[in-house]
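Encoded as structure tokens, here's the structure I'll be asking about.
A single protein chain has been omitted; all remaining protein chains appear in their positions.
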Amino acid sequence: MNNFVWDKDRKSRTGVAEAVFCSHKSHADLQDIIRFNLTSESPVLFTRLSVEQWLALPSELQTQMDYDQCSATALLNFSCELSSKKQVCIVTAGTSDLAIAAEAQRTLAFNGYQAPIFSDLGVAGLWRIMEKIDEIREYKIIIALAGMEGALFSVLAGLVRAPIIAVPTSVGYGVSSEGKLALDSALGSCSPGILTVNIDNGFGAANAAIKIINQFSVD
Amino acid sequence: MNNFVWDKDRKSRTGVAEAVFCSHKSHADLQDIIRFNLTSESPVLFTRLSVEQWLALPSELQTQMDYDQCSATALLNFSCELSSKKQVCIVTAGTSDLAIAAEAQRTLAFNGYQAPIFSDLGVAGLWRIMEKIDEIREYKIIIALAGMEGALFSVLAGLVRAPIIAVPTSVGYGVSSEGKLALDSALGSCSPGILTVNIDNGFGAANAAIKIINQFSVD
Amino acid sequence: MNNFVWDKDRKSRTGVAEAVFCSHKSHADLQDIIRFNLTSESPVLFTRLSVEQWLALPSELQTQMDYDQCSATALLNFSCELSSKKQVCIVTAGTSDLAIAAEAQRTLAFNGYQAPIFSDLGVAGLWRIMEKIDEIREYKIIIALAGMEGALFSVLAGLVRAPIIAVPTSVGYGVSSEGKLALDSALGSCSPGILTVNIDNGFGAANAAIKIINQFSVD
Amino acid sequence: MNNFVWDKDRKSRTGVAEAVFCSHKSHADLQDIIRFNLTSESPVLFTRLSVEQWLALPSELQTQMDYDQCSATALLNFSCELSSKKQVCIVTAGTSDLAIAAEAQRTLAFNGYQAPIFSDLGVAGLWRIMEKIDEIREYKIIIALAGMEGALFSVLAGLVRAPIIAVPTSVGYGVSSEGKLALDSALGSCSPGILTVNIDNGFGAANAAIKIINQFSVD
Amino acid sequence: MNNFVWDKDRKSRTGVAEAVFCSHKSHADLQDIIRFNLTSESPVLFTRLSVEQWLALPSELQTQMDYDQCSATALLNFSCELSSKKQVCIVTAGTSDLAIAAEAQRTLAFNGYQAPIFSDLGVAGLWRIMEKIDEIREYKIIIALAGMEGALFSVLAGLVRAPIIAVPTSVGYGVSSEGKLALDSALGSCSPGILTVNIDNGFGAANAAIKIINQFSVD
Amino acid sequence: MNNFVWDKDRKSRTGVAEAVFCSHKSHADLQDIIRFNLTSESPVLFTRLSVEQWLALPSELQTQMDYDQCSATALLNFSCELSSKKQVCIVTAGTSDLAIAAEAQRTLAFNGYQAPIFSDLGVAGLWRIMEKIDEIREYKIIIALAGMEGALFSVLAGLVRAPIIAVPTSVGYGVSSEGKLALDSALGSCSPGILTVNIDNGFGAANAAIKIINQFSVD
Amino acid sequence: MNNFVWDKDRKSRTGVAEAVFCSHKSHADLQDIIRFNLTSESPVLFTRLSVEQWLALPSELQTQMDYDQCSATALLNFSCELSSKKQVCIVTAGTSDLAIAAEAQRTLAFNGYQAPIFSDLGVAGLWRIMEKIDEIREYKIIIALAGMEGALFSVLAGLVRAPIIAVPTSVGYGVSSEGKLALDSALGSCSPGILTVNIDNGFGAANAAIKIINQFSVD
Partner (left out) sequence: MNNFVWDKDRKSRTGVAEAVFCSHKSHADLQDIIRFNLTSESPVLFTRLSVEQWLALPSELQTQMDYDQCSATALLNFSCELSSKKQVCIVTAGTSDLAIAAEAQRTLAFNGYQAPIFSDLGVAGLWRIMEKIDEIREYKIIIALAGMEGALFSVLAGLVRAPIIAVPTSVGYGVSSEGKLALDSALGSCSPGILTVNIDNGFGAANAAIKIINQFSVD
């Protein structure tokens, strides 16, 4: 008997397919899940799949999956064409936010949406945002990532019409408290209209963006 | 010389007009702001306008404004027609969340969107949500309010296709910590696609919803 | 002289035998305790016995004990028959909660109670709970485990007559704060009648269940 | 249209009738709820009903209710006979815990259970507990209340066979942090088998006790 | 005998005269201190002197002092001429920060330095800072005040050569935590060179600015 | 030039010799300090000297020192005779507290005081304390150690005339928060007369005890 | 029946008589306790007796008691002669600490010990401590009070042979966190031999000092 219960109709019910959050999962449980889905042939996204977990998989499973170390994600049974519409873009405050940005980007791709990353636009040098702002304004939704004090969220929200989905990252030290400061800066911002997800939750930000697009594209 | 700088092009720049957050404002500064806007004839929303602040206004200013005590909001120069499209609805876990729900509802109305409130649908009696879920599913965006442990956010997100904008409220005692527990429950939810704003921030939730609708209605 | 004082009459005084919590114990102290109990022939449960601690034991001690790596528990002088009555069941929100669920299950078994585990019933897909709820309702006490935002506790308590013993687990990241969020969700729940133990304390939950059954079976 | 949804079958579903938590409720909503229940004639318990809220009720409603200021509770349509069986007793560390103890006692009485209070048995003078311990041991479940450092929970749990339902109270100052210290002492206790509810939640403790008795009395 | 010990050589030793922090002081102690200094004729600054404390003073003491309610400060034996050099300016994110800005301004004036306030330059409308930035750049030191998420500190530090002395204010709600969020944003900023003082500590910021000017003007 | 400044008259000034807290010290700095003191021939106590640090010392230094791994302390130039008077004893709640108890014991020995350890007297089995209480009462000062919920401090203080110096230890998990819970239990105790030191600070407790004895033995 | 249990042999058992902590006590319970002790004629100390509680007492009880508003204490059946020996002195960092200093002083007086207060010796002007240090050194135990950052504790402990009993006070704002900062400074001090009690706990500090003196004076 399996330890897991597969939520096979989640996509039809909520608009996004069930993904597998691999942290805390044993090697045995992970293999069971992969084999179950290989059989069912439904596309699956694996997130937080560490290099250790990946290397522990038997090679016959590895060869079936598309693994990306930077974002710690893997795709199974994936064959999606990416839309070329300018729906979502991803903005990061620094290069240290790129792993989480990649998690969001891969999650969007897995659902058919291409999303470019504008990286290293921290507010310590405002001209960097200003140089890119017209390009950024072409997108309907912005996923923004920042660690440290997270001032990027407030500045960006004052410059664009798009809703900002803020992803606080655990970049920084001391008072940054593993992302807690950037999280609170997003929530307590003086700029209205910022929406927030958990620290380092690129996956959740992408899901919310997909839900929004789904809702309005069926119009 | 005024103590304030009016952000008169905010609407064209970000899609939402500047609103006045009245907490911590002196009576003198508030009156300056109201008079300034009476002259300019542009519509303004005042939030967190306490009964004390309201009563301290001269009656010639009061008569120009539409004040609502429950939501602690006032409208100035407002003459908007409400859209009858089913864009946003508001769901609350308990009757104690109604003041914040009303802040969100008034903010939406000020921007032209009618949003019904489905109240008292806490998860302690799941049948209450289930009885309304089909009606709720007709809306493109759901603003959900809950205090205490905020379990409503996770349950709702598993039942609908719409993105959830979670507004944690400061209802509860002890470990609820003035809304902190409900906030973290929204952020740490096992259901993907929940977006969160600050505690008791009905205004912010409404703003985000408006930004989303604005972005996609120009399609 | 030993560093420990054996509480040999704890079972008659409180209804549960003294168990040995192995974290922070030195190898020497652990061996002293095992040898002391081998001589006395009384049954003993060892909890939080890490693989490192287990491997450091001399093989003549290992062969006397029944060690289970998943739950990190070991039994000594154990020869109990399990009751087939439907007294307690264990429900988990995800597969990541299974190690702590196993600690509870082994503790119950050590005291003569068989307890099945219903796993992966998180609220993101309510149908998973609903599918099992009738089976769960047959038990007099429910031990429920959840990490992340711990919404399972509130939902379950609204569906059953049994008291819920909530075991928050340290599953999750960011705001989940090593189980602190799930703990507070159990304590601050809108559903009355939830009882809570420390984070990851499957042993304590089982003990409380045993005390309840003991009290009422002597009726 | 009412702002509330009455959970009329809660008793049959969960074993305890819905009670009304009056904090944060407006006077208007409270009166609606009372009138609704006067009509339906079902028994209702009101908790956290402050003197201010009570005095604001019209006298024709007051005369229908049994209000107790110490416990801040009121009963409506109540006509229950109290069982004389020794099921639950209540133990307090100090006289300052009596208001919350009374909330638990009234909740139990509302459900038909008489529960005596043993007050002022704090551990600074152990002889006070020892003098009463044999009497306390006659009860099947113990609801224990303590503020400050909450050492009573651990001491009591080591002396009795009954499960302890710990109610941390917000008595104390400085590091006691409004009950947070006593709460954590209950959860982190070295004595196994303690079950905990939210700070000052006498109502929740009584509910859990009732659920336990209900489950086992149908045996 | 007095309860206080007057630090009469503090000015010569540290460059700033001793000021009297009036919070928590009894009326009797306050009057003793004022009378002591009236006799000595040395200039004294009183901070956090509440309206209640001010009104409780005998009128013969009130007439000797220059009280300002907005900043809650009073001057005694003050007869300083203000320097017209552009040494320090004060920048606020919102009008709600003005009371603390005034405390800084009065402290500077008491020490001979005139400092203009540029108010309401929050980052939600970047053009407001940009419009004033050239004027701000003429000052050698900038005292910046912001509550909520404190993004102003980071943006300003990236635009000017002057050191920023950040004064986080207790403006905001929810996650702003009485100024804690703005404080941490100043400390954890991605822009180097920001210096921070306690929440609402306009006095301390002014003192530090004075010490800097003193040190370098003796060059 | 050395990086350290030796406080050579600390003993005459404060009654206790300077000890060297080795955490965070580099190997080079440690060796400089040892060599400096070998030359001066004054007795020195090294605390928190990890096994790694000890093994990194050249053997010609090791042979001059008396190292104890359990307490992580080393003595240099030590030749003290221990007083046989019953001045201080050490009581622990569990065997896991023994390393910190040993730090206190070694510090006392280094200053000439013999102090026995009464171990494993946690309150879950009160009879263990009661069995030893008469023996414990013979000492003038009690150093008590407990982790988890630290209930031992309150119980002990209610049973003896001696002042209790509480040393909270970082034993426990979840809400025990690395000793924070036991610390607050000591500070917030309902039993008056408990004095507290930092978490795991056996050295500080011993120092305070020595200061007390010194003060009163010169009587 | 009384709600309280009088610990009449506490003095003989622990060396200090039971005192009555009046916070959270109802007027009725307070009067019961006073009348009970008037009859028994044993001396009693009442602490944290607010002006409101004092004024609510019937005048026939007031005339039997010695109430002091500054320290919020009252004495009943008190007739003690004060020892003129230099056992304990009290040192405060500022005049704002005087209320808590008075609580300690009254508690000591109630037990027969006279203790002078050296006030306003904060470290911002070190000469103030240095001027008094020889006088302070004549006492065997020092009770030190400080709020804000509590640096006084560390400085004093480095200057004297006496043990320091630190009483952190809730003086300060922002990061001082109602005394939490001064508390942690006492516990985390770089000067060994500081002993700490709860925030604002002048009573507890005095009790500990009395226990120490009692223990050593029976020598």
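Order of writing sets the chain letters: A, B, C, D, E, F and G. Residues in each chain are counted from 1.
In this section, a residue touches a chain if its C-beta (ideal position, glycine included) is under 8 Å from a C-beta of that chain, and two chains touch if they have at least 3 such contacts.
Here the structure is a predicted model, which means the values were calculated and not measured.
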{"item": "From G:V5, G:L45, G:I117 or G:A157, residue that would touch the chain that is not displayed", "value": "G:A157"}
{"item": "Residue touching the undisplayed chain, where the options are E:N3, E:N37, E:S119 or E:T196", "value": "E:T196"}
{"item": "On chain A, residues whose C-beta touches the chain left out of the figure", "value": "95-96, 98, 119-121, 124-125, 128, 171, 173-176"}
{"item": "Residue ranges of chain G at the interface with the undisplayed chain", "value": "93-94, 122-126, 148-151, 153-155, 157-159, 172, 174-177, 181, 184-192"}
{"item": "Residues in chain E touching the chain absent from view", "value": "13-16, 19, 140-141, 157-163, 165, 183, 187-188, 191-198, 203-204, 207-208, 210-212, 214-216, 219"}
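One rule holds for everything that comes next: only the chains that are shown with their structure count from here on.
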{"item": "Same-interface partner of F-G, chosen from the options B-D, A-B or D-G, over half of the pairs matching", "value": "A-B"}
{"item": "Chain C-chain G separation of Cα centroids, rounded to whole Å", "value": "45"}
{"item": "Chain A and chain G: spacing of chain centres that average the CA atoms, whole Å", "value": "57"}
{"item": "Multi-chain contact sites of chain A, meaning residues that touch two or more partners", "value": "13, 157-159, 183, 187-188, 191-192, 198"}
